[in-house]
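Every protein chain of the complex appears in place save one, which is left out.
Let's turn to subunit A:
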């Protein structure tokens, strides 16, 4: 029968188990972290305030300018519209002068709206507004929304 030999600790016993905590040395203390956070936040908030103020003022100025200009632009557009209608009327008179029974601004002498004031302004449709021009000119207006 073979000799039996049991495993046993080394002579003098095992060494001590290293379980002691070894924290990393902190770069900044807690107070410094919180203080730094507060300080940087305060500084950036001040910068944000400056920026906000400048953006607000810029937008205010742009809004004011837009509000001030809008009535003038509207009036200019209306004026250009009426001038163009006058051109269109002369164009129609010139174009249809040989058509028997045709009266300018009417459908063969029949006004667009019966009764009432015959000189009352009637808004043309866009096709009528551009009737004397090439279709390419109307496409510029009709396809404007596709380009913008």
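Rule of thumb we're sticking to: a contact is a pair of C-beta atoms (placed from the backbone, for glycine too) under 8 Å apart; a residue touches a chain by one contact, two chains touch by 3 or more; residues count from 1.
Please note the rule applied: contacts and distances are computed from a predicted model.
A.B. asks: What is the missing chain called in its UniProt entry, if the choices are "Complex I-15 kDa", "Ubiquitin-fold modifier-conjugating enzyme 1", "fructose-2,6-bisphosphate 2-phosphatase" or "Putative cytoplasm protein"?
C.D. replies: For the chain missing from the view, the UniProt record says "Complex I-15 kDa".
A.B. asks: Tell me, which residues in subunit A touch the chain that this view leaves out?
C.D. replies: Touching the chain left out of view, subunit A contributes residues 77, 80-81, 84, 87-88, 91-92, 95-96, 99, 102, 106-107, 110, 112-115, 122-134, 137, 140-141, 144.
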